[in-house]
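Structure record follows, encoded as structure tokens.
Every protein chain except one is present and positioned as in the full complex.
Then we have subunit A:
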Amino acid sequence: MQICIYPIMTYFRGVWCIMEKIIPAKERLTKSSKNRMDGELRGKILVILCAVIMISATISITIFLGTKGLQSFIKNGVSLIEFLTSTHWNPTNQASPEYGALPFIFGSFAVTFLAALIAAPLGIGAAIFMTEIAPSWGRKILQPVVELLVGIPSVVYGFIGLTVLVPFVRAHVGGLGFSLLSGMIVLSVMILPTITSIATDAMGTLPKNLREGSYALGATRWQTIRKVLIPAALPGLLTAVVLGMARAFGEALAVQMVIGNVRNLPSSILDASATLTTIITLNMGHTTYGSVENNTLWSMGLILLVMSFAFILLIRYLSSRRKL
């Protein structure tokens, strides 16, 4: 009985000292619960407001981009088929303007997949090194490295690419230097930290007893990693790669500085090329708002948005397959 009363007594001691009279228990309880309810309500409104602002911002951007992006097809009569499949981009030709965005769509996908091809093995390898091979000192060194890579602004990546990578490719590999190859290398370095950190989480959150189970059966460390841990972490690892690809797909500045920005479909990895993002950033400034060319840029933006939705859906599907 005493134990039960004690916390209530101390809780209300302050109130008692001021009022100097004993308030019936019932009143105390209802009053305190009323105060608490006020706080509840205020907090609830605050967080609902945050959620509403976020949701409405996303919805309005989507609607705006949707209407702007579709205008070129509906209002200006650009053929959607031509836009998606033609390789001829010449919107400034007065007599017969051409609006084929395929080279840029192809360029976007090409650099994204090529960058993922380099960054995925590197990032996953680094993650395995940090979680399985050298959890103490490996993580101590690699973690700051990864964070530093995230912190470097994309313009700096582009600048380094322009000054170091482009001349290097030109001298040692061939072509102009401004190429898909340069774009893919710059992008792979940029998405490496994303892939590494998410892959590290995916590996690190695997239950310890999986490792124990495998080692206890006489498996070596490499067998354990290859046959148990990687399959178990696979949905998480794929999520890491897809998130990296989403970032690569949307990156504009650094790619623009090294890729060459030509309107032709590249025929080799050493050819200059362009992506949806680089064409938007390059042409946004010198087209008039409302013109056909400007509207087609919005259409490209819409494609980027649709693709990022696709990436999100893919990630959702992958994480729903996570079994552990």
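Just so it is clear, contacts are C-beta pairs under 8 Å (C-beta built on N, C-alpha and C of every residue); 3 or more make two chains touch, one makes a residue touch a chain; residues count from 1.
To be clear about the criterion, contacts and distances are computed from a predicted model.
Colleague: I want to check something: the complex is missing a chain, and I'd like its UniProt protein name from "Spore coat associated protein CotJA", "Cation acetate symporter", "Acetolactate synthase" or "Phosphate ABC transporter ATP-binding protein".
Modeller: Matching "Spore coat associated protein CotJA", "Cation acetate symporter", "Acetolactate synthase" or "Phosphate ABC transporter ATP-binding protein" to the record, the invisible chain is "Phosphate ABC transporter ATP-binding protein".
Colleague: In the whole complex, not just what's shown, which of A:Leu117, A:Leu217, A:Met284 or A:Ala310 touches the removed chain?
Modeller: A:Leu217
Colleague: Against the chain that's been left off, what residues of subunit A make contact? List them.
Modeller: These residues of subunit A touch the chain that is not shown: 207, 209-220, 223, 227-228, 231-232, 323-324.
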